[in-house]
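Complex shown without one protein chain; remaining protein chains in place.
Let's turn to subunit A:
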């Protein structure tokens, strides 16, 4: 098996939608650190697609949050629950409907929206269940993706997204601009947005969407209901 196939096998085993994103100083994922900084301490948080609970643990230990998760993969759930984290085995595309309105201060969807069957419905549910929603996703408008398609004429595949088009959990990719349109469509407002470059660091300067859309490999949005 080639190294690439090995990585793919491992990814499938863990059912992660993305390869491990860049990690910061204490071995924490930078996108998760960024998300946790958007969350007010002591909040009630639901992490949709929580994996084995890395973000839940971060929120509980560093922000004193009551953080709970939903995760599709049994392996992720079992690993998290065995560490004492409250995670439910479930499907975001279905199970979000059961939660009452305003049950949480924040509902988080990190690197998962592109794997949902109904991204718009999921986003609507998040904004119903939580006062705020935080969404992070890989940006398909990233320049390397565009270049890859332009030069190779094939579906882009990057370090973070090494899957092949016919064998990927990621079925609904979007660009930052596409996502901004969806936010508008579901009647939400953007409270904060950050693009992360290829090394996982925030694109510092406040630039127009079109530029972020080019430079950001990932994006993190903090949303709230309008009005």
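In the analysis below, a residue touches a chain if its C-beta (ideal position, glycine included) is under 8 Å from a C-beta of that chain, and two chains touch if they have at least 3 such contacts; residues count from 1.
The rule is simple: contacts and distances are computed from a predicted model.
Colleague: Choose one: "Ferredoxin", "Homoserine O-acetyltransferase", "NADH dehydrogenase subunit L" or "Amidohydrolase". The correct choice is the protein name in UniProt for the chain not shown.
Modeller: According to UniProt, the chain not displayed is called "Homoserine O-acetyltransferase".
Colleague: Touching the hidden chain in the complete assembly: which of A:85, A:113, A:145 or A:219 does that?
Modeller: Of all options in A:85, A:113, A:145 or A:219, contact with the hidden chain holds for A:85.
Colleague: Sort through A:48, A:77, A:109 or A:220 and give me the one touching the missing partner chain.
Modeller: Checking the options A:48, A:77, A:109 or A:220, the one contacting the hidden chain is A:77.
Colleague: List the residues of subunit A that touch the chain left out of this view.
Modeller: 66, 68, 74, 77-78, 81-90, 95, 98-100, 103
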